[in-house]
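The complex is shown incomplete by one protein chain, all other protein chains being positioned as in the whole.
Each chain gets a letter, A and B, in the order it is written, and its residues are counted from 1.
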Amino acid sequence: MSRPYLDAHVVVRRPGHTVDVRLTAEPGDVVAVIGPNGAGKSTFVRALAGVVPLDDGHVLCAGETWDRPGERRTEVRRRGVGMVFQSELLFPHLSALGNVAFGPRSRGVPRRTAEATARDWLARLGVDDLAGRRPAQLSGGQAQRVAIARALAAEPRLLLLDEPLSALDVGVAMALRLELSRHLADYAGVALLVTHDALDAMTVANRVLVIDDGRVAQEGTPAEVAQRPATDHVARLVGLNVLRGRSSGTTVRLADDSTVVTSTPAEGEVSACFSPAAVTLTVGEPHGSARNRWKGTVTSVAPHGAAVRVHLDAGAGLIADVTPASATQLALVPGAAVWATVKATEISVYGGEPAHNP
Amino acid sequence: MTARGPALGRAPARLLVPACVGVAFLGLPLLALLARTPWSDFLTRLTEPAILDALRLSMVTSLAAVAVVTAVGIPLAWALARVEFPGRTVVRAFVIVPLVLPPVVGGVALLSAFGRRGLLGAPLYDAFGVSLPFTTPAVVVAHAFVSLPFFVLSVEGALRATDREYDVVAATLGASRWTTFRRVSLPLAGPGLLAGLVLAWARALGEFGATITFAGNYPGTTRTMPNAIYVELQNDQQAALVLSVILMLVSVAVLALLRERWFDQAVHGPVRA
Partner (left out) sequence: MRTRTPALLLSLVATLALAGCGGSDASSGGGGSDQETGTLTVLAAASLTETFTTLAKDFEDRHPGVQVKLAFDSSATLAEQVTQGAPADVLATADERTMQTVVDAHGTAGDARLFATNHLQMVVPRDNPAGLKKFSDLERPGVKYVVCVDSAPCGKLAATVLEATGITAKPVSEEVDVKAVLGKVELGEADAGLVYATDAVAGGDKVRPIDIPTSNENLNSYPIAALADARKPALARDWVALVTGPTGRRVLADAGFGKP
């Protein structure tokens, strides 16, 4: 059995909380590391980079031991780790070209060659016409592209992106997200994308690592994590509706005595999950075949990718995704009264015992 | 008729008046100096050999002092800003002491260390027969002693204001600590460095107490402009005025090179996007 390309068990102890995360990966993997703020994602990633020393565990990559407490710890610069930060951190006194050429030049590549390589990478990221500009003259999206080029030009073995899209406008982030997924697909090493936005995970990564309170809450492909979230928290992180109750047949009785009708018979304590896209919102009382309807009040409205995500309070907290046009049409603002409906067939049921044949 | 003042209102008198007093306090003596100078024989005195000697000596020694201060001060500032070593606070205190020490006391301290009977000077004299006092290098030493703190504080401040994350970025890109210092930390501290250089030079140019105590006062060797002014003051006040004005004009010209922008960047760090 061969060694994985990346074999990490990161244990970092801080007063108040501990980070204990395991991860293995192979070249070509793009792992989305998602979790709420303060979960320890950045600590985990910085420990892989070598900026934060391990208290326990190990980091092995490309056949080398990068960190084994008590034995050996490789300096940051010898690991070949590329990092892209939320705030770009382009060297202000160098041009975009100078920034991208910095990696190769630091390893002794002659200036001309390094600059040629740099131009190449800038072209791949679509910003080669900005080569002569200083970072202060670049927009957020342009700067982040240069930062990605800079990290990739150094030919890293491990690419760490720490919330690269968080500081960008929604539109800019959308475009860059798609480009990033293409570049990362071409990238030969292992890429880790830290984010608190599930959309990044779903569109860019081929694996998802959910970290909560310093520990791994779930690991799997984006589809697995989205459709079978292991905990409520994961579900909410990934943006699903979760209703807990006691199921009898296809009826689930919730704590407030209301019922949810599903299409999966089950017995016992269950979680009934459905995606925000499955929720229909109306202003007047709905008529139609949908078996589940709740009356609620809008608590927040925010853009989410190309849609609008509406949080409502309908006894339980619900999330609904609607088109921007609908949101305007229905006058969805916090405080507005709406009806939410979900088809029974859209609801998945986890937990409980499968019912016997009806 | 609406008054067109600045958007936030006019500057309040209770701030403007003391500010004007401050300007007058500083400006009046300098203007008086210019007014009292015998301009008619300014040029003839300027070209007197004794004056030219003193001027040349001051320039040479102050620039040499700046070179020494830069060579020693940059690494020291970097160590204080970037390296966690035990006793760092003590070292920083040592660096600041010459700032608050009266210059003559500084001169006495230099004698105690490097004089012919000094802690270091005595063994040096016994071994090689050389001693520092009464030589031009001694002037450079005295200048460097008083101006090093200015430089180190300025550069350390600029280095601290630079985001440490840049060091991390450089490391991930494969740069050694020396490369990071040379290509990232130092350029980013550039304005603070320049400001420190100019301050150090100005301080060295005007240094009197430590110089005359440690290095002595002899025309051509150790009689710098400030020494010459002091000597002339007892002899020929007109000559002293001329010398004072010359020194003042040189200093002002140097400070005019120092742009406000550099002070700003020295304090706030480089401008980020």
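In this text, a residue touches a chain if its C-beta (ideal position, glycine included) is under 8 Å from a C-beta of that chain, and two chains touch if they have at least 3 such contacts.
Just so you know, these numbers come straight off a predicted model, no measurement behind them.
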item	value
Visible contact partners (per top-of-document touch definition) of the missing chain	B
Residue, one of B:R56, B:R88 or B:R117, that touches the chain absent here	B:R117
Touch with the omitted chain, as defined above, among B:P133, B:G174, B:G192 or B:G206	B:P133
Options B:I51, B:V140, B:L194 or B:I212, residue touching the unrepresented chain	B:I212
Missing-partner contacts on chain B, residue numbers	111, 115-117, 131, 133-134, 212, 216-219, 221-223, 230-235, 237
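By definition in this document, only the chains that are shown with their structure count from here on.
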item	value
For chain A paired with chain B, centre-to-centre distance based on mean C-alpha positions, whole Å	54
Partner chain A, residues of chain B touching it in the complex	163, 165-166, 168-176, 179, 183-184, 187-188, 190, 270-273
Partner chain B, residues of chain A touching it in the complex	49, 51, 75-77, 80-83, 85, 88-93, 102-103, 106-107, 135-136, 138, 140, 143, 150-151, 154, 156
